[in-house]
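Step one of this worksheet: look at the structure below.
Every protein chain except one is present and positioned as in the full complex.
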Amino acid sequence: MFEYAPAPESRAIVDLRPSYGLFIDGEFVDGEDLHKTINPATEEVLAEVTWAGEADVDRAVRAARTAYEQVWGPMPGRDRAKYLFRIARLVQERSRELAVLESLDNGKPIRESRDVDLPLVAAHFFYYAGWADKLPYAGFGPDPKPLGVAAQVIPWNFPLLMLAWKIAPALAAGNTVVLKPAETTPLTALLFAEICQQADLPAGVVNIVTGAGDTGRALVEHPGVDKVAFTGSTEVGKAIARAVAGTRKKLTLELGGKAANIVYDDAPIDQAVEGIVNGIFFNQGHVCCAGSRLLVQESVAGEVLESLKRRMARLRVGDPLDKNTDVGAINSADQLARIRELSDAGSAEGAQRWSPPCELPERGFWFAPTIFTGVTQAHRVAREEIFGPVLSVLTFRTPAEAVEKANNTPYGLSAGIWTDKGSRILWTADRLRAGVVWANTFNKFDPTSPFGGYKESGYGREGGRHGLEGYLNV
Amino acid sequence: MSERVAVRKTYKLFIGGKFPRSESGRSYLVQDSNVSLASRKDARDAVVAARAAAKGWAGATAYNRGQILYRVAEMLEGRREQFVALGVPADEVDAAVDRWVWYAGWSDKLPQVYGGANPVAGPYFNLSAPEPTGVVAAVAPETPALLGLVSVIAPAIVTGNTVVVAASPAAPLAAVTLAEVLATSDLPGGVVNILTGRLSETVPTLAAHMDVNAIDLTGVADAELAAELEVRAAENLKRVLRPAPADHDWHTDPGLTRMTTLLETKTVWHPKGT
Partner (left out) sequence: MTATATSARSDLSELGRSETALRTFLHGLPGVDQVGAEQRAAQLGTRSIKTTAKAQAIDLAIRMVDLTTLEGADTPGKVRALAAKALRPDPADPSCPHVGAVCVYPAMVPYVAEVLAGSGVHLASVATAFPSGQAPLEVKLADVRAAVAAGADEIDMVINRGAFLAGRYGEVYDEIVATKQACGDAHLKVILETGELATYDNVRRASWLGMLAGGDFIKTSTGKVPVAATLPVTLVMLEAVRDFRAATGRQVGVKPAGGIKTTKDAIKYLVMVNETVGADWLDPDWFRFGASSLLNDLLMQRTKLTTGVYAGPDYFTLD
């Protein structure tokens, strides 16, 4: 047997301070309400961060307003562009450091933070940098105006990437921002604040307030914000939609999903299996667009499942900093509890549960890659977003049945189609009620490609020309 | 010789291509006529009709939808005098006809203007295209009764949505007469459904309805009611068009937002290989 020796990425490149303040008006401001942020793979404390209160949020919004009115708003687009290009370059130059820190704070494998998250973060800033001086050509009229101050609340699954998705288009369009990272993954946003300083970005254009739900609520409800952008759970998304009702605040929401990954009998099976694995086990399944429902045509179900199980047995679960790790740690104890609860419900409701033999570390939060077979649309594991490495397998007989089952959910973020027949791809794609459809691939992202959901997966698009719309007064 | 006794019109609702009375059996006196007073159940029936029509209308070709909208303009032009007789200013009728024509042309152009290929950094075909969001509930502005109504219906349906619209409670006759235009324009039944009566009865039902995908609050003048409706709409994350400012000039270029807010963008990826 060929055993891979440990290949840990060095964490020496990351120089963490014992505690962090809030980044307001270009400065780190010490706070009082300190909370620990931990490495979910070891439960080791990484640093303390400040949870911003209402007064802190108010200061941040005021700083953003002043920067908007006095500096960023009046600044020509070509100069805003240069700051964004600077940021993109600095992200590239410091990408190793950012990737290691992301894996430390989030638990995701270094292979992913290094090869997926960070390249996309830099690419996103590059892409939107180029828009800053071309807004009149974006198709939103000859002289589109920014909205003002954007309140942005992001989740813990792709901390830095979600920051980029929020900040890059906002700044390119001429807005200033106050961003709240998730309470379990605040550190890369704070390192990003240092990058803003390094880029000499004018004070107040980007403000980072760390904290939990209360901080987010204070930010979203602050009367001084003109725009709210949120990525996270559908439940919180609805609360935010209620909170901004009747205000002038423009809202975009990127929420949960329960994507169907449809495998037809003529699919390229080996690539489909890779796509299924990537669809649900990428980032421990902490992906809103995860392909969490496998819909496989009955005639090939046995073959596909056998391949899938064989492939799952090859997944390397463990130390996120090991370069050979495929599946890292679950981000938090709370999330682990939710995954366990729903998985237990799957077993209790009679679905068959399977995981490959895999040794999980003793400390930290871990969950083995899991599939449920014999699942029907009525099972909770087929209806509720698990946000973990848990796949529900359902079967279908005809294309119409596949589409019907795929759409039978309040969500509509993404979907997958696997078949070698072109006309069937287009027929299926036309009928799927989902914002992103991956055909013969899955979980691909690009700054030029709009991303966002139908139905309760939210509204508005991030990425591409469409991504500017949420930050312009159109 | 005695004067001819006129045949008076009964102004009814427009649901699923038919003209039913309110299931509640109620009507109200407005503009010297009895007009149906729609109930919550009428609103629900209208949503069912709109949902039933959604698949076929969204699946119609853009060319076909454009032709039907243009047909609406033709029919409206032919009934110009009838609307003037109802008190609609002639220039408003003209503007309403022109608006149908303007939107008719968008059916096969908006997907080109609002969608397109995305140059992703990899060997992939990547295309974004707009699709209708589904069933739209809309509140027509109080005034102008005809142009305002057309300005909320046309942008919703041209892209393939179906709509349940609450007509201006104070001036519903133009709405019911427009329904007669729609009914003779090859527009499939259920694509447009028109409710007359009190907003407070029908619109909260529509705003909360879980099978409605978007709500257009254009005609909700009461800010408090608008906020309450938006709160209800959050329950299934309806797409929301907020109320128009009271001084909005309906004769200006409507722009794309009325259409794009009621659209979903679908992006499809596919590898390129041999």
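We call the chains A and B, going by the order they appear; numbering starts again at 1 in every chain.
In this text, contacts are C-beta pairs under 8 Å (C-beta built on N, C-alpha and C of every residue); 3 or more make two chains touch, one makes a residue touch a chain.
For clarity, every value in this text was computed on a predicted model and none was experimentally measured.
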{"item": "Selected residue (touches chain absent from view) among A:I269, A:A333, A:C358 or A:L426", "value": "A:I269"}
{"item": "Selected from A:D30, A:E235, A:E306 or A:E404 as touching the chain missing from the view", "value": "A:E306"}
{"item": "Footprint left on subunit B by the chain that the document does not show", "value": "122-124, 271-274"}
{"item": "Touch list for subunit A against the chain that is not drawn", "value": "1-7, 111, 115, 266-271, 274-275, 306, 314, 323-324, 420, 440-441"}
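The criterion applied here is as follows: only the chains that are shown with their structure count from here on.
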{"item": "Separation of subunit A from subunit B, taking each centre as the mean of its C-alpha atoms, in whole Å", "value": "36"}
{"item": "Contacting residues of subunit B [partner subunit A, same complex]", "value": "113-114, 118-122, 124, 126, 128, 133, 213, 223-224, 226-228, 230-231, 233-237, 239, 255-257, 260, 264-271"}
{"item": "Sites on subunit A touched by subunit B in the complex", "value": "123, 139, 141, 234, 237-239, 241-242, 245-246, 253, 255, 410, 412, 425, 429, 432-441, 444, 446, 448-452, 454-456, 458-459, 461, 464, 466, 469, 474"}
